[in-house]
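What follows is a single structure, written as structure tokens, with notes after it.
One protein chain omitted, others in place.
We call the chains A, B and C, going by the order they appear; numbering starts again at 1 in every chain.
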Amino acid sequence: MEDDVIHKGTPSQAGVHRTYEESLLRRRGEILERVRQGYEHWKQTGVYGVPQWLYGPPKGKLFQVACEDVPGFGDTSYLEFDAGRTALVSIDWQVDFCGEHGYVDVMGYSLDNTANPLKYAARALRDARLAGLLVLHCREGHVPDLSDCPYNKILRSKIIGKNAVGIGETPAGGLGPLLVRGSLSWGIVKEVEPVSGELIVDKAGKGAALVSDFFLTLQNAGITHLILCGITTDVCVHTIMRQANDLGYWCMLLKDATGATDMGNHEAAIKMVKMQGGVFGWVSDSVRLHAGLSAAGLIE
Amino acid sequence: MEDDVIHKGTPSQAGVHRTYEESLLRRRGEILERVRQGYEHWKQTGVYGVPQWLYGPPKGKLFQVACEDVPGFGDTSYLEFDAGRTALVSIDWQVDFCGEHGYVDVMGYSLDNTANPLKYAARALRDARLAGLLVLHCREGHVPDLSDCPYNKILRSKIIGKNAVGIGETPAGGLGPLLVRGSLSWGIVKEVEPVSGELIVDKAGKGAALVSDFFLTLQNAGITHLILCGITTDVCVHTIMRQANDLGYWCMLLKDATGATDMGNHEAAIKMVKMQGGVFGWVSDSVRLHAGLSAAGLIE
Amino acid sequence: MEDDVIHKGTPSQAGVHRTYEESLLRRRGEILERVRQGYEHWKQTGVYGVPQWLYGPPKGKLFQVACEDVPGFGDTSYLEFDAGRTALVSIDWQVDFCGEHGYVDVMGYSLDNTANPLKYAARALRDARLAGLLVLHCREGHVPDLSDCPYNKILRSKIIGKNAVGIGETPAGGLGPLLVRGSLSWGIVKEVEPVSGELIVDKAGKGAALVSDFFLTLQNAGITHLILCGITTDVCVHTIMRQANDLGYWCMLLKDATGATDMGNHEAAIKMVKMQGGVFGWVSDSVRLHAGLSAAGLIE
Partner (left out) sequence: MEDDVIHKGTPSQAGVHRTYEESLLRRRGEILERVRQGYEHWKQTGVYGVPQWLYGPPKGKLFQVACEDVPGFGDTSYLEFDAGRTALVSIDWQVDFCGEHGYVDVMGYSLDNTANPLKYAARALRDARLAGLLVLHCREGHVPDLSDCPYNKILRSKIIGKNAVGIGETPAGGLGPLLVRGSLSWGIVKEVEPVSGELIVDKAGKGAALVSDFFLTLQNAGITHLILCGITTDVCVHTIMRQANDLGYWCMLLKDATGATDMGNHEAAIKMVKMQGGVFGWVSDSVRLHAGLSAAGLIE
């Protein structure tokens, strides 16, 4: 009957508030109680535990990795992972960043700083594969017509590049145009190349947000925790870590499996993560990752 | 020793490929095998089941809701939810869209179409609350200086608005500036206003992606499945549903708890969801939601 | 000297407010004054003009296209474009959506609805090329390992697909796996294929936001106005149009150069755009686009 029909909605002062006082007290209280429990757990065990109230029961085996300088410098704590929800993210190990005649080489930086961590990254990859973690590789690069590359990025690369060779151009002795998808110079180097069944995400930028399908891919795979390695520490690795951290991913950086064009910047990038109790996440290395996976029986 | 130092990475043809032949066969094979299992499950039970291989063991009780015209018109199937990972999303029930002197009223549309579904939305809200589902309200609106509102959106609203009153202006008899955060006209109406502990997300657009923190909020809450109601069906509800669907959220629209300024558009918006076996998700209603929650013992 | 050192910042009640009363009055006032001017211009000329106060002086020739049912049904207005800031966006004209043994064909829909608009799209493309507009093609599809495709999308496609063939699988007589990048079935059809110098953006979803580099590409090209054609009207075309509209792009849909699997949905999708004075933008067709480009001397 007609009486049942609602002809218009009723204004409400309450509906205008951002949140309601009660709501504020109740929901904030609930989350802060969860945090208090996580804090107590950490106090008793030194472990930043996987929050099962949030993600549900584990999908895989749990394992813990020792992290340095957390919560404060000089301290050690442990970050807990669910093997079924963890991805090893291997970032931008491309000729362009660690090989001859690539983008970094053309700018005149020594390749030692970016190439040498390859051996630690290779160990982390081997362990992650044995443990059955998801492995995801990233590549920075642009489509061949450069339409996904900002003009000022190309310009700056040309101005700094040896002989004025920048993105989209091939240097003398080079393996193809710099930072262009499909170019051999843009490919991932042999030492850490993807193997069967591993994911690859292409990024049109240093970071991943708004310039790639990286976060879509993580979401499709049900991932909550990331273990990061790659190059360069202060540029692509850091930018991705910052973005993932803002979205709530638990990010652990393997400091020996990363490198930068400048050692001071590498060291500073590591330290920056550790500020404020881990402002972008946690710092560990390939040795402690190995130990953590071993202790959990995920690898021998 | 020096021999241990890697001085540069080694180019690899393999590292250039988008994916490797093996990888393609292996990983695609794995996902297609999961899909085959989900398909067999559906064939035997008529249920689109929660994929535990992806999300892990359930966090809450599972429940199933009958959905219409899926996979084809005339068919009925069931969508399964995990109560611990499901949110009821109640969209834009603001004076501006269903109340007097609001944005929609000023444009001359009858409010019956957008206001009447309030009673079904109120039922869905009541049931969701009893069942302990997360409830999240959205509001479309702009900051008071309109800096998050595109110029052409304001212009079009002024041109169509009665007496040339558009977004940011207060109509005769109005409750405040249209679509402006903090205005009583922008508030959620009494019939479905948020209660203690419920979330509110403000959107500077019809959709949520790139104009709100909606997806961040869902991710923080560990949500995988959405039950959608609100107004208007073809504009805000549909835009949010499309975006959530692209990101892999399982979206079920409650057709009786939605409405549009035009009944034909409302009906078409419902039908659009059902094309292609559910191109944007599933369609059900508040009665079937009630039945599904009851059958699972989540409400009496 | 020491007196110059600021040791700490000073709390301020003002710094807490979302916006300040004055700010609200001033900045909102400024934008509403711009809107008032745009409104007066429209009243006098019937033209939604390019806002030079916002974008600066024109980069190219200005042209105007007649749009139907705007601001109200039965009305005609004109949308103004800057040829130097306009892109024709040609969406998802792939075998999978309008060719034999593609994704849409396998689901049993007639191809006439999606294929026939090709001739109007071809005309729009020809005119856009002659006029020197940027042309950008989109393709929906997933990487070969399907890691950027949500599980539920694949599952639904398999359940509705003839012989249970879904995304990532090759149907009998098919040209390759459905909706997979690199497959012939995923390619753009001959009638409207890209020519030299045109852009292509690949999308891992119906829409573009968060599943592609579409908006990055537009920004790199300095685009403010979009002319949209493609398939299907109610799915990919509409989703992209909604997202672009939320971000402030001026979007005009060529209704004869779009099509859907269902004619009713096609018609409704067109009508939805026209509600609320053009809630997602403007509607025109290839004939009026031609006339507008001719009148401006951009084509003969």
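Convention: a contact is a pair of C-beta atoms (placed from the backbone, for glycine too) under 8 Å apart; a residue touches a chain by one contact, two chains touch by 3 or more.
Fair warning: this is a prediction, and the values are worked out from it, not measured in the lab.
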{"item": "Sole residue of A:Val5, A:Ile160 or A:Ala295 that reaches the chain not shown, by the stated touch rule", "value": "A:Ile160"}
{"item": "Which residue of A:Val5, A:Val279 or A:Ala295 touches the chain not shown here", "value": "A:Val279"}
{"item": "Positions on chain C where the hidden chain makes contact", "value": "4-16, 18-20, 22-23, 25-27, 30, 54-59, 82, 84-85, 93-95, 98-100, 105, 111-112, 114-116, 118-119, 175, 182-191, 193-200, 202, 216, 219-222, 247-248"}
{"item": "Positions on chain A contacted by the hidden chain, ascending", "value": "18-19, 23-24, 27-28, 31-32, 34-36, 38-39, 42, 48, 51, 54, 71-72, 104, 107, 143-147, 150-161, 164, 166, 168-169, 181-182, 204-207, 209-211, 215, 234-235, 238-239, 242-243, 245-248, 250, 261-262, 264-265, 267-269, 271-272, 275-280"}
{"item": "Absent chain, residues of chain B that touch it", "value": "143, 145, 147-151, 197, 199-200, 204-205, 210-213, 215-217, 220-221"}
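Following the convention adopted for this analysis, only the chains that are shown with their structure count from here on.
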{"item": "Touch-based graph of the chains, sorted into line, ring, star, complete or other", "value": "complete"}
{"item": "Computed distance of Cα centres, chain C from chain A, in Å", "value": "31"}
{"item": "Distance between the centres, which are taken as Cα means, of chain C and chain B, whole angstrom", "value": "21"}
{"item": "Centre distance in Å when chain A and chain B are each reduced to the mean of their C-alpha atoms", "value": "28"}
{"item": "Multi-partner residues of chain B (at least 2 other chains)", "value": "18-19, 23, 27, 54, 182, 247-248"}
